[in-house]
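What follows is a set of notes on a single structure, which appears directly below.
A single protein chain has been removed from this complex, and every other one stays in its place.
For clarity, chains are labelled A and B in written order, and residue numbers in each chain start from 1.
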Amino acid sequence: MLKFIIKRLLEAIPTLLALVTLSFFLMHFAPGSPFTSERGVPAAVLANLQAKYHMNESLMSQYFHYLWDLLHGNLGYSFRFTDFTINQLVAQSFPVSAEIGFWSFLVAVSVGVLCGVFAALRQNSLLDYGVMAFANIGMVLPNFVIAPLCILFFSIHYQWLPAGGWNGGAWPYLIMPVIAMSTSYIAQIARITRGSMIETMHSNFIRTARAKGLPKSHIIIRHALRPAMLPVVSYLGPAFVGIITGSVVVDQFFGTGGIGQHFVNGAINRDYSMVMGITILIGTLTILFNAIVDILYVFIDPKIRY
Amino acid sequence: MITSKDKVAAVEQFAEQVTEIEGRSLWQDARRRFFTNKAAVISLIILALIASLSIFGPLLSQWNYADIDWAALSDISTLGRPSIETGHYFGTDPLGRDIFVRTMQGGQISLMVGILGSFVAIVIGTLYGATSGYLGGRVDSVMMRILEILNSFPFMFFVIILMTVFGRNILLIFIAIGAVSWLDMARIVRGQTLSLKNKEYIEAAYACGVSSHKIILRHIVPNVLGVVIVYATLLVPNMILLESFISFLGLGVQEPMTSWGALISEGSPNMEIAVWQLAWPLAFLVVTLFCFNFLGDGLRDALDPKDR
């Protein structure tokens, strides 16, 4: 187990390096520069600005400079928010996205799994159809439609919830973002759970357990649930990262100040350091969650060993 | 799914048939199984209808997707309503352009992105997976390691960077979306290839001195096609959704062309005053994605009964 974790950690290094390299050069080959502005910037001012960001050096030297800073945990100054470093901006925005992501994830997994299990146990009943119809709709409705619908309904027509803002994550500000973020994941998870639950319930060891006369609830909780969770777990790694990535929609509609908007605007504004910083962050998270999923596998499926 | 009873029945029926009739090809069986799945068949029909409507629908209207109806422009929320008289069957957008024709035109783009994107993913994924699985050994382990590394890339971000860096090229959208979605496909195909590799006919081909790339292309790829088609069908709705997200970010196709995603994100601010601008493209998107999901399930049951 320990060997496996060390192996994964070592693997992460080349992956991240490749990621950094690729995004660094991709970003710098983009037309336009962070200093492109509607008024021509005086040459002397431009030179000073470029010096501040080491942009007066050759691209290779900039690249190594970036790696060196990165090694020291320094992601550099933002080109767009010139008063802030990327570290400061990430420290401000990542907790927001992480909190929305955490709750959305929790809601998605618990509601999704519950719906999936019940639908599977009452296969082809009205409940099953209802749950699955909901799941299918949730899967195909883009969240940039769900978000304004939520605002229209909860904030404008009924005035139950504030239409946006974050206020340190007070719960009224959390509800709509979580709804908008989790809907499609609830749907996906419900679908996957249902499928694998049905399959598990038809398998031989469940039949044996039934034949032994064990109570149904015991069979489900003690025997069926664990193997049925396998496909769900493998879905969770990418899903969590997807939730953070997808937060751009939530940031835009609810003004929560999360990290998703930083990335998209960063790319558009040629905020090199912002794009790099967030790419590295998300890359690290992806690796981390893939590793966690692999470890979870061991606990769920005793057949798997590392 | 709603049709699981049918599916189980179909599988049982199939099992009986296998003992009775020998020598029926895999594809014939699959077709039989598929056509007993009502939801999948209906989905296929609806999809065919939507596709042909997207292509031929614009001929039914007096408007072109780029035309502005100057008369309707003065008051979209009343004059731009869906109406048979004005010829705007689905109403107009905020600029007085016909939503019906634009939805059809957007359908062409969205379906094309979905299908071509999946196609790119399939081609890369199948070749990669088949090569890796067939060659085995060190090559396989290196190729799988690369796959694992790529799996850690935040690809959605790459699509966004690509779109901002290289501008709006519809071809680029296909390629970008396809290029980020082939990883799962490669893994599945590799698994299939590993089991195929030891079949007699492959060994026979190998013994006859057929080259590796010929074996992969002539023998392996055709035999994993069933699985590939199933996953491709399930990929299409994801592609379409991904395109709509890109459109929402303002990075989609160039005006005056449009896509369902672009129409939806343009229509949603007007949902209170001109609901048709959102409702029609959304309805088409939702129905299409629904159908692809059912179709995918149906195909999976038909082609890959063990996988359930």
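Side notes on the structure shown:
We take it that contacts are C-beta pairs under 8 Å (C-beta built on N, C-alpha and C of every residue); 3 or more make two chains touch, one makes a residue touch a chain.
Note that contacts and distances are computed from a predicted model.
Its UniProt record calls the unshown chain "Oligopeptide transport system substrate-binding protein", which is the correct pick from "NADP oxidoreductase", "SpoIIE family protein phosphatase", "Oligopeptide transport system substrate-binding protein" or "Cytochrome c oxidase subunit 1". Screening A:R80, A:R191 or A:H223 against the full complex identifies A:R80 as the residue touching the chain left out. Residues of subunit A in contact with the chain left out of this view: 30-45, 47-49, 52, 77, 80-84, 89, 92-93, 96, 148, 151-152, 155-156, 159, 162-166, 251-253, 255-258, 261-262, 268-270. Residues of subunit B in touch with the missing chain: 66-68, 70, 73-74, 76-77, 94-95, 97, 164, 167-168, 250-251, 254-256, 266, 269-270, 273-274.
The rule is simple: only the chains that are shown with their structure count from here on.
Within the complex formed with subunit B, the subunit A residues making contact are 11-12, 14-15, 18-19, 23, 26-27, 29-31, 123-124, 129, 132, 136-137, 139-142, 144-145, 148-149, 152, 195, 198-199, 241-242, 245-246, 248-249, 263-264, 267-268, 275, 278-279, 282-283, 286-287, 290. The part of subunit B that touches subunit A in the complex is made up of residues 1-2, 4-5, 145, 148-149, 151-154, 156-158, 160-162, 164-165, 237, 241, 244-245, 248-249, 261, 264-265, 268-269, 271-272, 278, 282, 285-286, 289-290, 293, 308.
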